[in-house]
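Here the complex is missing a single protein chain, while all its other protein chains stay put.
Chain naming follows the written order as A, B, C, D and E, and within any one chain the residues start at number 1.
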Amino acid sequence: MPNDAARPFRYPVPDLAELPDDIREKILAVQEKAGFVPNVFLLLARRPAEFRAFVAYHDALMEKREGLTIAEREMIVVAVSAAHSCQYCVVAHGAILRVRAKDPFIADLVATNYRKAGLPPRHRAMLDYALKVGTQSHLVGDADHAALAEAGFTEDEAWDIGAIAAFFSMSNRLANATDLRPNREFHGLGR
Amino acid sequence: MPNDAARPFRYPVPDLAELPDDIREKILAVQEKAGFVPNVFLLLARRPAEFRAFVAYHDALMEKREGLTIAEREMIVVAVSAAHSCQYCVVAHGAILRVRAKDPFIADLVATNYRKAGLPPRHRAMLDYALKVGTQSHLVGDADHAALAEAGFTEDEAWDIGAIAAFFSMSNRLANATDLRPNREFHGLGR
Amino acid sequence: MPNDAARPFRYPVPDLAELPDDIREKILAVQEKAGFVPNVFLLLARRPAEFRAFVAYHDALMEKREGLTIAEREMIVVAVSAAHSCQYCVVAHGAILRVRAKDPFIADLVATNYRKAGLPPRHRAMLDYALKVGTQSHLVGDADHAALAEAGFTEDEAWDIGAIAAFFSMSNRLANATDLRPNREFHGLGR
Amino acid sequence: MPNDAARPFRYPVPDLAELPDDIREKILAVQEKAGFVPNVFLLLARRPAEFRAFVAYHDALMEKREGLTIAEREMIVVAVSAAHSCQYCVVAHGAILRVRAKDPFIADLVATNYRKAGLPPRHRAMLDYALKVGTQSHLVGDADHAALAEAGFTEDEAWDIGAIAAFFSMSNRLANATDLRPNREFHGLGR
Amino acid sequence: MPNDAARPFRYPVPDLAELPDDIREKILAVQEKAGFVPNVFLLLARRPAEFRAFVAYHDALMEKREGLTIAEREMIVVAVSAAHSCQYCVVAHGAILRVRAKDPFIADLVATNYRKAGLPPRHRAMLDYALKVGTQSHLVGDADHAALAEAGFTEDEAWDIGAIAAFFSMSNRLANATDLRPNREFHGLGR
Partner (left out) sequence: MPNDAARPFRYPVPDLAELPDDIREKILAVQEKAGFVPNVFLLLARRPAEFRAFVAYHDALMEKREGLTIAEREMIVVAVSAAHSCQYCVVAHGAILRVRAKDPFIADLVATNYRKAGLPPRHRAMLDYALKVGTQSHLVGDADHAALAEAGFTEDEAWDIGAIAAFFSMSNRLANATDLRPNREFHGLGR
């Protein structure tokens, strides 16, 4: 297998020293917390304004502490990213999902086929909606929102599910277009 | 036809007076420039952090003045949004495309079938790549980037095309999930 | 943009003077009424027998004055043609729809996503059936006909909806196979 | 199996005596020649103007004696109709193809998978184009026409292939929308 | 048409004399019963271990005399094989279906569109399930099994329907990957 550390994406790896201070500091902070720099940060650093907007958007959706749990948010990311065959997002967020859900099995099950993962009805409804937004959003309508409501989701939670599915539909495409490879560290996390 | 001004999207329309200052000011600035408030701003105002990140991301990709022209950027938006059947984005950015390209016909042609719009090879290559990122990003590979290079696009322009396609893949899903309707003012602009 | 008047389709433009009398007279009559010759007439004139059958079939379905309104018939054409990415039919019949419905907005909304066009239930049911005939006719069955009946359509109106969807499925393919371009005059009509 | 003679399509079978003279005579003429009345004639008789236009269009494309052979024309019909899962057209025109080609095997092979029917390159190219017009006409372009030319087809023959594919794309939808069943007599013809 | 007897598949035809005794004897036994050697036996003879496993698996599913009738089993094969455009399986098992069902019409109807074959509700439910297993097995769930139960199928019959659909999904792929052609003798059997 090629060494993905040597070529983690299609574009040149930026030199940390030449990055704007806030970008470099964010990267170093993540490195300190995770023990490594997730490749997506190095990729986006090529474009500081896009880096900042991406991180701000991501954090607004993924680090919110009301409504959906953190593990539920990651479950949406894994299911949508699998539907888009996004290697980076499935592997990286699969790791985060295992950690957040304290469940070493769930990421593989959701990534392969969430419909057969033995999920409770609430999560099945959540992922049915997320996948419809992710892959057939032009067909989303009242019946889909009613199904969410019936499963106990509020209007604000419905927004979150849809917005996370939409945000990672973008993120999956960025990763796929740039051949972003997952760091090897992600594979074993939380198992 | 129902009055879309009365219910421009699935969620309640926010009261401008209750919005954070920066959000309200942005909205008023857009209104002053355009003569009306595009519905997407009212939709996103429900979520100030997401509003700010969305606008920052959008502007980083769409208001850049190097590489792709402004009209080319809008052409990508219209083609990708049509592939996702996003009514708001096709109508609103179709209007902007007509204005930017000073061409009253181009938006309808690109929205319906960019392959039969009589576009020069450069734009055909640009949209072939954008649509592949938008609808089959898992298949994007070296051959697609080589085709862009052959059509004269730099690596940075390739990033822009892919990033715009990815960003509007998100935006299309947000609009579709929330039933965002286009303002009537857009339909006639630039004709 | 290339001048579509100079090359409106893949085949040579016929010389009016050399056409059979009935074809030339039909074309001149249309020109007098519309102010220009829609390109589809020039295309089909290459084949007089096909021209006559096409026009006769079209008129039998589209100029009927019982059952569906004229605007409803055009709405079906626009929705089906958009599903087949037929530029000529979407632009030309979009213009006719705006005129017939006296609604400058409806054609853009139906062409992009009729499901999110705020249509009344009758029209939603009509277009659901038309699109199923247009894109998945092998799955049409009793349930689809029951849905039409429930929306108030008679058996004869059901025939019309299906037949218009079928006829334009042909027309869309003829236009796409011959690269038929819409006349520029259509874009602004009825706005 | 239900008796398809008793209910050959979704609409009532018309009484021959009540049909316009030209329609009745056409039906009787076909009956005399074939030994039975193909159900499509009874179906369309409900709508005399559509009947006449359909037959005129069909004959202009299918009974032409220049360019494509009669068997080639029927081969296109069978391949396109199979792609649309149209039972009536596959069975009825499969019979005609066997007779016209004097080949008892060809219809089954083309209907199931023309790519694996051992066809000569000319017919493979012809059906590749016909199927693209039949199922993805929005993607038809210069390369497809060049492939036809390379296989020896003239511009007029290219038109015929595309027009037959388009006409039967309509016919397949009419048959599917009305549940038109093939007459039993067709199954054994030409075997 | 090429002589399919001369090149019935992509690989060389094995010499019967060089085959293991049990394989040769099986082939000769089939030949004696059918009057010819179905090409699939000659193809698989290249791989004796696979030949034996294939035949054992096939017979376990197709020659069982409890639950589904023999004709029902063949109906499943024809419908699934048509969905996979497998020429050999549609033609060969179409022949067997005609013989088993003592119905000269059923194979053509099921192969083209089982939904419009006038089948009784039991067979419609059986084929709906078989096709879902054959083409979208990741979506099969409780509702599909409930529909089978409602149509009167036991759990063991449900297994059989699914297993036959799965086995021929394999068989169809083997035939398609090796360009396996049907023997001409199959076309006319049971008509």
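One rule holds in what follows: contacts are C-beta pairs under 8 Å (C-beta built on N, C-alpha and C of every residue); 3 or more make two chains touch, one makes a residue touch a chain.
Treat the numbers as computed from the prediction; the structure is a model and nothing was measured.
Q: Who does the absent chain touch among those shown?
A: A, B, D, E
Q: On chain D, what residues meet the omitted chain?
A: 113, 115-116
Q: For chain A, enumerate the residues touching the unshown chain of the complex.
A: Touching the missing chain: residues 1-2, 4, 82, 85-87, 90-91, 94, 103-106, 108-109, 111-113, 116-118, 176, 179, 181-182, 184, 187-188, 191.
Q: Identify the residues of chain B touching the omitted chain, counting contacts across the whole complex.
A: For chain B, the residues touching the absent chain are 138-139, 141.
As a working rule, only the chains that are shown with their structure count from here on.
Q: Under the touch criterion given at the top, what is the topological distance in steps from chain A to chain D?
A: 2
Q: Using C-alpha centres only, name the chain that sits farthest from chain B.
A: Result for the farthest chain: E.
Q: Between chain B and chain A, is it the same set of residue numbers doing the touching on each side, over half shared, or a different set?
A: The interface of chain A with chain B is built from mostly shared positions.
Q: Report the chain whose CA-based centre is farthest from the CA-based centre of chain A.
A: When every chain centre is compared against chain A, the largest gap points to D.
Q: Taking only the C-alpha atoms, how many degrees of rotation bring chain B onto chain E, rounded to the nearest 5?
A: Fitting chain B to chain E on C-alpha atoms yields 180 degrees.
Q: If you average the CA atoms of chain D and of chain E, how far apart do the two points sit, in angstrom?
A: For chain D versus chain E, the centre distance works out to 28 Å.
Q: Residues touching two or more other chains, restricted to chain B: which are they?
A: Touching at least two other chains: 85-86, 113, 116, 176, 179.
Q: Line, ring, star, complete or other: which describes how these chains touch one another?
A: Topology of the interface graph: other, matching no listed pattern.
Q: Can you give me every chain pair that touches, using the contact definition above?
A: Result of the pairwise touch check is A-B, A-C, A-E, B-C, B-D, C-D, C-E, D-E.
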